[in-house]
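Selected chains from the complex are presented in situ; the others are not included.
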Amino acid sequence: MSLKSQLESLLFVSLKPMALKDLASLTDTKVKEVEAAVQELFLDYQAGDRGLTLIKNNQQYQLTTSAANSVVVQKLLKDETSGELSQPSLEALTIIAYRGPIAKLELDRIRGVNCSLIIRNLLLRGLVEESFDKIKNENFYTITNDFIRFLGLRQLNDLPDYDKLSRAETIDEVLRAAASLLPAASER
Amino acid sequence: MMDFITEKFSGPLGLLLSLIESEEMDITEIALAKIADDYVGYIRSAKNINPEELADFLLIAAKLLFIKSKALLPYLYSAEEEEEINDLEHQLRMYREFVAASQRVKEIINTRHWLYLPPFSNAHNRRSQFNLPVFAPPAKINSGLLRERFLEILGGLEKQLAKNKEEKLLEETLETKISIDDQIIIIKQMLVDKIKVNFSRLLAAAKTKTEIIVNFLAVLELAKQQELIFEQSELFSEIHISRLADK
C-alpha cells in the first residue's frame, strides 16, 4: 500500500496527535517523505467534500470530524465542554495561539500583568501545553489540539490576521530598531 | 458549552485602554497624560484588585505620572526617557490588537463548529479486531519503585507548598504596607514632627519597588491637594518636602 494510505490508517487508529518522526519510524520511511505524504493527505481532506479533517499543530497531526458537520455529530456525542473562559484567560489563550511557542515573560509583557495563575489554570484544563527549552532555560507555552478543535480550525495559521499578529515585532518596532542602528538616530 | 465570564477589564493595560476609549481618544502621549489622574484614582478606590496584580497596576501608575510630569516640564527629560514613554504607547497598542483578536477568537468558538474525536473506550472497536492484550505491564516496575516515586512526588509537592507560602507571605506584607491613603497619613505625620523631610529619606524607608511607587504616589497626591511644598536647589539634588503653612 502507498505511504499516504498507511499514514491515513495510523492517524485513524491513534488515540493522540502523531509526530512526524513517530509516523516515520512506524512506516520505516524518512521524515521528509512522511512530511510530503501527510501534507498531501492534509490537502486531500481540505479539497474534497469530506467528513474528516486533519489538524496540524506543533508538528503533530490528528484526524477529527470536519467543522461543517459539527451539528450532526453533536447529536450523537455527549456534549463536550471546556468550561468557562474568563476574559483574562481568553486573552492569554489568544496571545499563545498567535505567538506560541511563547515564554511566560513575553506573555506577561504583552498583557502587562503576571499570568502565572492563568497559565496554571489553562494547563490543568488541557488548553495549553508547557515545554522546557534547555538552551534558553525557560518554559515555553503552546496551544493544544483540544483548543484548536474548539476553534474548528485545521491549523493556527488559519486564525484571522495570523501573519500580522504572529510576528514577534510590529512594523514600527522593526523600523525603530533599524533606525537605532544608524548613527544619526542618536541625535534627536 | 464554553461560557465566557465578562469583567470590566483585565489587568492594568485593560484598565488603561478602557479609560482612553471612554474618552474617545487614541493612544498618544497626550491621552496618557490626560488620564493619569483617573487611573490613579481608580486603583486607589478599587477594592477588587488581586493582590498578586497590584504591583503591576502600580508600575503602570508610576509610568503614567511620569508621562504627566513630562507634559508639564518637557525640558527636564532626556531622549532615553522619551523612549520609555514610546514603549508604553507601543505596548498598549499591541495589547489593544490582541484584545480585538481575542474577541474574534471568542466569536469563532461560539459558532460551535468544533472538531470531534471518537470518545475513548477501552473496548474500542478500532482495536478489538487486533486481539490486543488486556494487561500489558512495563517490565521494570515493582512495589519498591512505586514507593520511591511516591516519596519523590511528595518531596516535590512540599517544596512547591513552601514556595507558595513564602510568596503569599510576601503578598500579605505587600498588601498591608501598600495603601496610599495610609502612606499619606504617615507622610503628614512626619511633616508635623519634622516640618521638613527629604524625599530620599522617605524612599529609604521603603523595602520594595512597590513601596517606593506608593510613596511617590502619596507625595504626588498630597502635592495635588496642595498640602505640600517641594524645594530643590538644583537639578537632581535632594528634594525637600514641607507642609504649606496651616491652611
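Chains here go by letter, A and B, matching the order in which they are written, and residues are numbered from 1 within each.
Everything below uses one rule, namely that a residue touches a chain if its C-beta (ideal position, glycine included) is under 8 Å from a C-beta of that chain, and two chains touch if they have at least 3 such contacts.
Owing to the predicted nature of the structure, the values given are computational and were not obtained by experimental measurement.
**Student:** In terms of the labels given, what is the subunit stoichiometry of the entire assembly described by this structure file?
**Tutor:** In the complete structure file, each chain type occurs as follows: A x2, B x1.
Please note the rule applied: only the chains that are shown with their structure count from here on.
**Student:** Using Cα averages as centroids, what's the distance between chain A and chain B in whole Å?
**Tutor:** It comes to 28 Å between the two C-alpha centres.
**Student:** Show which residues of chain A lie in contact with chain B when the two form their complex.
**Tutor:** By the definition above, chain A touches chain B via 12-13, 15, 53, 55, 62, 64-68, 70-71, 73-74, 77-88, 90-91, 93-95, 97-98, 109-114, 116-117, 148-153, 159-161, 165, 170, 172-173, 176, 186, 188.
**Student:** Where on chain B is chain A touching in the complex?
**Tutor:** Per the touch definition, chain B meets chain A at residues 1-7, 10-14, 52-53, 56-57, 60, 79, 82, 86, 90-91, 93-95, 97-99, 101-102, 104-106, 108-109, 111-117, 119-120, 126-127.
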